[in-house]
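Before I ask anything, here is the structure I am working with.
Heads up, one of the protein chains got dropped from this complex, but the rest are sitting where they should.
Coming up: chain A.
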Amino acid sequence: MQFSIYIIAECNMKLMTRDDKSLLYNVGGKEGVLDEEVLLLTQQLLSSNPDFATLWNYRREILLHLETVRSEDEIQRLYEEELSFLEACLKVNPKSYGSWHHRGWVSTRLPRPDWARELSLCERCLSLDDRNFHCWDYRRMVVRVSGVPVDQELQFTDRLIGSNFSNYSSWHYRSTLLPLLHPGSPEAASPQREPPTSSLLKEYELVQNAFFTDPNDQSAWFYYRWLLGRGVCVCVCVCVCVWGFSTNSEVILRCGYRNALYYKSLTHLHKICDLPPGTISDTSNEHNLTVHWTERHTHRDCALYTGRSESWCRDSATDLELFRSELSVEKSSVLQSELQSCTQLLELEPQNKWCLLTIILLMRALDPLGYEKETLAYFQTLKEVDSMRTSYYSDLCSKFMIENTILKMEYAEVRVFSLCEKNLSTLCHLDQLLLVTHINLSSNQLLGLPPQFAMLQCLEVLQADDNAIENLEGVYHLSKLEEVSLRNNNITQLSDLKILTTCPRLARLDLRGNPITQIANIQSQLAELLPSITELLL
């Protein structure tokens, strides 16, 4: 009787009528019986409550059993009856997981399936509720199995979008169909996969019609973002860095993804290894190191010249390659005309956040430095019209400001880097700053130094006055760090500073204007915690 216990545990008895309950006990008593009588019993139960997974499973067992003992025609008839029963169930609950799943199963078991009928069923369901994702899933299954041409499906989305464009499902379906129809189009980066411009322009036109008609509808904007930004990740080795101390030497490899859509999450800093002691024992000779990246079949060379204790090899930070992460490298004429359309829309709808945000992204893609002033102004407006997301916009703005500052570096080997008075609320792209020895983060709105801060492996002097820093998580194993200035921040406890013990060379620490200075005996406690410090300002 394990079976019936299982059923009762699953179904909500309150929802069942007395008849249903007695039926259920009948089914329970029939455990192991695989005949049409049970098929009928389960049918009665399911027609009043189609969300009853166990009963569907039971039915499938029966049907599978019957398949072995019946002729093909009988099976065909049996499954066709099952399909019409399912239609009745879908009328009870058009979003029943059980019914849709069972229908998919029946369709694949049917000896002679009628896919046209299934397609028209989907069409009918979607005309009643064009956001029924169960039906969308089922339709995709039907389309895949029956081989409906892609362009026909695209026309189908045309039709659905035409009748109501506020529909993520249709737009999304479109975004999966277009790459199939034009296999080259999403990867615009490589020349042999040049997208057919005319069809791309048509898409831009379509989606523009949508957001001009209703700029507050986000489904169109999301599709637009997809259209603009289909960059692919090319993982490359950006920088190899070697330095030696008297005792050991290290090789650091940084690889990043150019043109990556998810730039932030995909950047890595690998410390490859400590070179075995004595490998580079004398600096009077030139040493050549080669890093092989077998997975990517690439290698980088790095030469440690005579008399130097460190060396690096990295790509120059040209703006085209660095931060074009959000939007793909489209023809800039296309982006330019998109920017014009959006600006036009903004004149009509100065408060529209989607429009503002898209303009900012387009400007970033076109000319991040040239549009810096406008971008900042738009961010200000965005924060006003969409106050719920001020922090998001601040972080995004910080990211762009840091990018711009990096782009402004005259050459890649700049070692003194200032980000003061930029209203930063977060830090990113720290991987770009691997070689920096002096960083100034003063007068921003930072609450902490994030773990990625530890990428600044060459850092010697950190200045972060006039922020609201509470934690120093990222000041971790910075082997060259000598001086930290944290005036007027929000450091309150001794434990906040504990992480500094991982930086062996730290000699000067400025904590003036922090709450921690109010603690009694703080000086002696600090001296105990950080014995290497020779100059402590409180």
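Keep in mind that, in the parts below, a residue touches a chain if its C-beta (ideal position, glycine included) is under 8 Å from a C-beta of that chain, and two chains touch if they have at least 3 such contacts; residues count from 1.
The rule we apply is simple: contacts and distances are computed from a predicted model.
**Q** Can you work out the missing subunit's protein name as recorded in UniProt? Choose among "Rab proteins geranylgeranyltransferase component A", "AP complex subunit beta", "WD repeat-containing protein DWA2" or "Protein YIPF".
**A** "Rab proteins geranylgeranyltransferase component A"
**Q** Per the definition of touch given earlier, which of A:W105, A:Y168, A:F212 or A:Y392 contacts the omitted chain?
**A** A:F212
**Q** Based on the whole complex, identify which of A:F85, A:Y138 or A:F165 touches the chain you can't see.
**A** A:F165
**Q** Would you indicate which residue among A:S170, A:S341, A:T358 or A:Q432 is in contact with the undisplayed chain?
**A** With A:S170, A:S341, A:T358 or A:Q432 as choices, the missing chain is touched by A:S341.
**Q** So which bits of chain A touch the chain we can't see?
**A** Contact residues on chain A toward the absent chain are 127, 162-165, 208-210, 212-215, 341, 344-345, 348-349.
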